[in-house]
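Let me begin by handing over the structure; questions about it come next.
Here the complex is missing a single protein chain, while all its other protein chains stay put.
Coming up: chain A.
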Amino acid sequence: MTLATATKRSARGPRTSGPPDHGAWFLVLPALIPILVLSVGPLLYGIALAFTDSQSGRTEPTQWIGALNFQDLLHDTLFWDSFRIGLLWAFGVTVPQFFLALGLALLLNQPLRMRWLARALAIIPWAMPEVVVGIMWRLVYHPDAGVLNETLSCLGLGKGEDWLTGTATALLAVIVVGIWAGMPQTTVALLAGLQNTPRELHEAAAMDGAGAWRRFRTVTWPAIKPIALAITALNFIWNFNSFALVYVLTQGGPGGRTRLPMLFAYEEAFRYGQFGYAAAMGCVMVAVISVILAFYLVGRLKGGDEA
C-alpha cells in the first residue's frame, strides 16, 4: 500500500488517496483529540457564545439572544474607537517593520564584517518574553530614569516627556516597541527568501549594466515577493491580535489611547464578566481582518500577474 501510493505520487505528483488505514489513525488521534477539544471546539463554542447573553457568575441560565450583541456593538463608540486604534497600531507596526526588516535583510545578505553579530542581535527580541520586552521599554521611556529623555537632553532636544502616559505620544511610543519586537521574524523570513534568489540572475543583470535599484526591482523583488506577502499578512494579523506588549506598557491608557481591541475585549470578558458581548467583539475582529486580508492578498497577487 505504502509502496504503491508512493510510486503513484512520485509519478503523477500530488494526488488524493483513500482514507488512511488503522495505523495512520493511530498516529493521528493523540494530536487530533486535543485539537478538537481545546481548539476547534472552543472556536465554535466562542462563535455560539456571541449570540447569547452569557455572563460570568450568573445563576440564571444563559439564553439565546440572536444578534442583539452585534446590534449593541454597532452603537458602542468605545469599541469602534478601540477598533480604530487597533487598525492604526496594526498598520503602524506592520508597514515600517517590513521596510526596516527588508533593509536589514539586504544588509545581512551582503559580505560585511560583523554580520554574525548583527544576525545574533537581530533575533534576540524573538527569544524574549513579551512581558520582559514591555518592562525593558518602560525603563527606556521612564521619564526620570529612562535613557531616552537623558539622551534627548544631552543632545539639547528638550526636557523630555512622559512618553507612555502622554496622550499625544503614547500610541507612537507603543508602536515603536511593536516594530522593535517583531523585527526578528520578519528579517529572518526575508533573509531566507533573499538567500534563495539565484545569484546568476544578479550577475547577468549587473553585466547588462543594471543599477542597484533596477536589479532589486527586476531580480530580487520578484524572488522574495511571495515571502514578503506572507510575512506582512501574518504580521498584520499577529499585530492586530496582540495583547501582552501593550498591556504591560500602558494597560491601554492614557484614557484609552492605546486600548487595542484585544485589551478592550479582555476587560469586557474578565473584568466585567460580559462573556457573550466579548465573544461578539472577537467575531467582529475576525470578520474585519479576514476582509482586509482578502483584499490585500487578491490585490497583490493580481499586481504580480501584470508585472
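To be clear about the criterion, a contact is a pair of C-beta atoms (placed from the backbone, for glycine too) under 8 Å apart; a residue touches a chain by one contact, two chains touch by 3 or more; residues count from 1.
Assume contacts and distances are computed from a predicted model.
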Name the absent chain by its UniProt protein name; which of "Cytochrome ubiquinol oxidase subunit I", "Bifunctional protein PyrR", "PAP2 superfamily protein" or "Sugar ABC transporter permease" is it? "Sugar ABC transporter permease"
Selected from A:49, A:93 or A:228 as touching the chain missing from the view: A:49
Which residue, A:78, A:112, A:204 or A:301, contacts the hidden chain when the whole complex is considered? A:112
Contacts of chain A with the absent chain, listed as residue ranges: 1-3, 5-6, 9-10, 14-21, 23-24, 26-28, 30-32, 34-35, 37-43, 45-47, 49, 103-104, 107, 110, 112, 114-115, 117-118, 121-140, 142, 144-147, 150, 180, 183, 212, 234, 237-238, 240-241, 243-244, 247-248, 261-262, 265-266, 269-270, 275, 278-279, 281-283, 285-286, 289-290
